[in-house]
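Here it is, the structure, as structure tokens.
Selected chains from the complex are presented in situ; the others are not included.
Letters A and B name the chains as they come in the text, with residue numbers starting at 1 for each one.
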Amino acid sequence: MKQSLNLAPGRPGLRTPALLRVGAVSAGLALLAAPAHAAVTAEVAYVFNTLLFLIGGFLVMWMAAGFAMLEAGMVRSKHAAVICLKNIGLYSIAGLMFFAVGYNLMYMNVDASGGFFGVALPWSPSELAGDEAIDLSTGYASASDWFFQMVFVATAASIVSGAVAERVRIAPFFIFVAVLTGFIYPIQGSWEWGAGWLDSRFGFSDFAGSTLVHSTGGWAALTGVMLLGARTGRFVDGKPVPMHGSSLPLTTLGVFILWFGWFGFNGASQLALGSVADATAVAQIFANTNMAAAAGVVTAYLVSMVVNKGKPNLVMTLNGALAGLVSITAEPLTPTIAQAIVIGAVGAVIATYGTLLLERLRLDDVVGAIPVHLFAGIWGTMVVPVTNESASYFGQLAGVVATGGFVFAASFAVWLLLKLTMGIRLDRAGEAAGGDLSELGHPAYPEFVAPKPAE
Amino acid sequence: MKQSLNLAPGRPGLRTPALLRVGAVSAGLALLAAPAHAAVTAEVAYVFNTLLFLIGGFLVMWMAAGFAMLEAGMVRSKHAAVICLKNIGLYSIAGLMFFAVGYNLMYMNVDASGGFFGVALPWSPSELAGDEAIDLSTGYASASDWFFQMVFVATAASIVSGAVAERVRIAPFFIFVAVLTGFIYPIQGSWEWGAGWLDSRFGFSDFAGSTLVHSTGGWAALTGVMLLGARTGRFVDGKPVPMHGSSLPLTTLGVFILWFGWFGFNGASQLALGSVADATAVAQIFANTNMAAAAGVVTAYLVSMVVNKGKPNLVMTLNGALAGLVSITAEPLTPTIAQAIVIGAVGAVIATYGTLLLERLRLDDVVGAIPVHLFAGIWGTMVVPVTNESASYFGQLAGVVATGGFVFAASFAVWLLLKLTMGIRLDRAGEAAGGDLSELGHPAYPEFVAPKPAE
């Protein structure tokens, strides 16, 4: 196992003791390398670490656009404007909720509750640029950490929107997003990245969020899919009827955006750049992340030929990239390149067959978010001990079960409550007309689609 | 007010005395923190500062693609190829003109003219990589500063193209862009960022360009809209007729690109990264920028329901993000997160109702550039003194009025001259056929649009 991993195993937020480990990396290296003065001073390390969070942060923010394009391409054109609105809305709501309650619920004084949650108060930075003296002990600007953590919670929400597309109404979807990003995600996040009970008692290890982000999004999506039911016409006489996405080039663009952004997602989850060891770690993470995705693409391409009578399938191949990325996210540092390739390839197999499994269960996931983010996320989490000796299969299982149980139950309860009160689904006429006309009153592509009498 | 703001209040270019302030930040911090040797040496600060300009620069360059996609989605498909050509053309012309005359007209010896303009000479770097010794006193490579300033002038030009779309001819548009980016923008820019009279006598404060970039683009757009007149059929019997954009997913992509690029726009306008204070400042700016936009989205979503009989509107919601971003751009550093949220939210209200106001005035702004960039830009500029005590309402008003008066008059004169000489508008047949066929002779989407007999 890599030494640097010992020093920064979790993904701590600002106010947890674990955060001091970032400083420890620099300090440790300084001791190794510098007799008279630090080779990387605390000030320079602070700038590097902050810069890593900012670069990682804008890359992950950009993933919100990736989900938007992926989903806009996968829905039928009569729902394309609504899915765009949901995506820019969920990103915004996630930020507001994570500011208002989420961040501190995840990171502030998690110990006080026995490791189960923090304090639901608005976040504020620990230092300001104009302060007389800025405390260097955490190793970075608190606003950069906040920004980086915020874009992660938005990612979890993005995962949900694709699965429940084409039939969930806008308002209940936004309310669900607010609860997910303000409460459900932060509470489960506090258990591990907030240095709570999963971290302290089970040694659960999830480097960049195969479970904490992707499976969380996947579980939330699954409950939505269950309570919403399938799109009208998706299953006829028990058989699935394909509903082709309206613009596969947009979907392809979305997947490229996600792959691009994932370098920030995994790379900046090293949480530090201010030392030779940290820079080396980030570089390894970039290489592993890319190769798991590449292996996912090639594998899914081949598997899609197996399951489609010899013809490859573009959407399955694209989802192979994402499955590879999700799989490597729990541990992108310790695998060798060859191991990363295997991890990504297996993730793609799981996601491809998972898509077929969901169809058998008549669960209608418009974009394949559940196989990609939940199934491959579980795989990625469970395979961590193969390359990272500080993780255990039991600890990983504990993390998967605990997170899954909580997120499933809480999400199910919220969706159910919304269903019983305001309703969550378009009525039949609205669904037939499309969300764009029924909910917004304007189309996404007014000129491209010829009106068909039969529709 | 934040201390770092005192040190780097304006946005100076290379050759102004104000530029020395960047060095001053580093020097000041070094004094604070380093007894025997600088914690961040001048060399390391130089690399960090240069890197900030380069990262900020490529992010803002990418905004040119955002405007292109936003506008390509908002026009009708028969004008989509032309708007793409205008966008890549304007970005190119802006760079060439800013090199040939603009940069030095904005930054070189502005004092000599009494603070009203610099010297209209081509730019050249102050130092080269191969020089025996490189002067560290400015704190960064001059080419990185030039690149960063250049992408800003392109942004101002991008704002114009959307407003005047679907009827302005390509050639006069490009000529206008050349004058705007070579002369109009640099002259008004010299007054403040060039350390001219608005900076020295009025203490006008515009951190990243709510007025200098966005309102300037907005005023230029307004004069174009006035002199061009509305699109044929846009107002019938005094009532506005909606003309739906051809691809709202592309518009959504464009807004996501702009949001993404805005982290460079505002963040790198700190002009320095080579100290703990500067890194902290950039982090705060990222957080505030994001939250103003998020608040703009949620606010515009709600307001759009109010003005559209209960139905939300995607384009209004997307413009809410941009209005929030424009609003926070005049001062992204001093507000708290909560203040940034309010600033963005109010900006979105102003932009949404501003869109309706323009319709009442029968001014046809295809993408809503004027409410977003001009109206919200004024709001953002005027609200600076609430959070930044070094700014005054009078100084801000002076900046808004002076910039607005000059840019309006100069732009109006240029558009008018073009109208009286070569003409600026497509003829009626060309407009009906669409700019793509009449000006280029080829369509943007040859397969997607069924030919309609009535059109």
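By our rule, a residue touches a chain if its C-beta (ideal position, glycine included) is under 8 Å from a C-beta of that chain, and two chains touch if they have at least 3 such contacts.
Note that the coordinates shown come from a computational prediction; the quantities given were computed from them, not determined experimentally.
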| item | value |
| --- | --- |
| Homo-oligomer size of the whole complex, from 2 visible chains | 3 |
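We take it that only the chains that are shown with their structure count from here on.
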| item | value |
| --- | --- |
| Superposition rotation for chain A onto chain B, Cα-based, multiple of 5° | 120 |
| Euclidean distance of C-alpha centroids - chain A vs chain B, Å | 32 |
| Complex contact set, residues of chain B against chain A | 1-6, 29, 32-33, 36-37, 39-40, 44, 48, 51, 55, 59, 76-77, 242, 244-249, 252-253, 255-257, 259-260, 263, 267, 273-284, 286-287, 290-291, 293-298, 301, 308, 311-314, 317-318, 321, 333, 336-338, 341, 445, 448-450 |
| Complex contact set, residues of chain A against chain B | 37, 41-44, 46-47, 50-51, 53-55, 57-58, 61-62, 64-65, 68-69, 72-73, 80-82, 84-85, 87-89, 91-93, 95-96, 99, 122-125, 127-134, 136, 141-144, 146-147, 150, 170, 247, 250, 253, 439-448, 450 |
